[in-house]
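Of the protein chains in this complex, one is absent; all others appear in place.
On to chain A.
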């Protein structure tokens, strides 16, 4: 869109062209305006509390705000709202101010009806949240902070295990300071409970808290638990398609992608599964985490399998870390067993299952226990499923990333309608099912990293009634990742005192 700029009492002021009826002022695209200064706050101005609630700690496009342009402009003129550049010139090329993208190939331009420019540059990286372009400002709240009057008492009554307690205490001690802390908790350690006391302290200090996670299903599972633990706190969930966007919440659950919308909003940022794709891979998501937090915010990282870089930082004492090497039920992690199964790939091509795997699958089928069977690639998933179906009586199905029935199939597996579920690394995290064994067919394949294997092994033995599930690596020659994964699990068990 186009703005005009003019001087008022010696200070430059801008206004959308449609709000100004002065033909002498020449409208220009937003990006071509001179630098805009923040107006000084006019304390006698009666600001909209609704706008404050929605915009506080965020960076939003005009299209995301259901307010008349005139209202926004008045807030700007009185110093309560700021027009910030959406996409601006960087040293080389362009930079998106919402997602931080600086990749040349993720910018494009179009002939824009709003600013009448033939080549209005926009960001294609965060386009799913609406288009940020050179001519569209991002709005931020520059008025007073919101008063938080709620009573944030923790109503959770449960007890922490000794190791959970240690981690929880470390976290509580850090709240109020800035810096970072890695909570390295094995799969099934009960990390949510570990967060409760630290979050309570932060909320009571008037902090705004965010839990960011790569996956929507984690938010859906976490939100009711947190609402139960903090019944007097306003908690909002942000994920693609969520509806709680306008609530002024003290505690926010968000997918990492939705963090693009926030700006210096949080004093405590908890990043769940910090090693998981896409967070570990996508630089703009890491940028989103930094932008969404205050410069002096405390950042907590959660992971069962920290990346090599993180582990290195821990060893070099650059990153404070607390470990929870033991599961909440107090039993050790099941150690994977390696089963040599010959040239599994060739056998599959010939339409046969490796004999060792076949023996196991037959015994598994009659045991009445469920099993997740991980395979290295989507391309063989249907074939393996068909082959297994030829040998067993129980219900066998498969699920992969682009399966439209993914949710339904996982739910049916949880309920026990499906007994053997063939899948890929997409289900390495998040699925918690009792009475479950895990098999990895082709564990030596290069797609299975140490972390992926540890996560998959971590699906077994999650409940206290069934703490000793089986984990089997069917392979054609041990890989380094397999050995490291087993060592990883053994080390954790050793550290836990087994």
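Everything below uses one rule, namely that a residue touches a chain if its C-beta (ideal position, glycine included) is under 8 Å from a C-beta of that chain, and two chains touch if they have at least 3 such contacts; residues count from 1.
Here, contacts and distances are computed from a predicted model.
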Identity of the absent chain, which is to be given by its UniProt protein name, from "Phosphoribosyltransferase domain-containing protein", "CoA-transferase", "Xanthine dehydrogenase YagT iron-sulfur-binding subunit" or "Cobalt ABC transporter permease": "Phosphoribosyltransferase domain-containing protein"
From A:39, A:58, A:131 or A:409, residue that would touch the chain that is not displayed: A:131
Hidden partner chain, touching residue among A:91, A:105, A:149 or A:350: A:105
Residues in chain A touching the chain absent from view: 63, 105-106, 108, 110-114, 120, 122, 124, 127-128, 130-131, 133
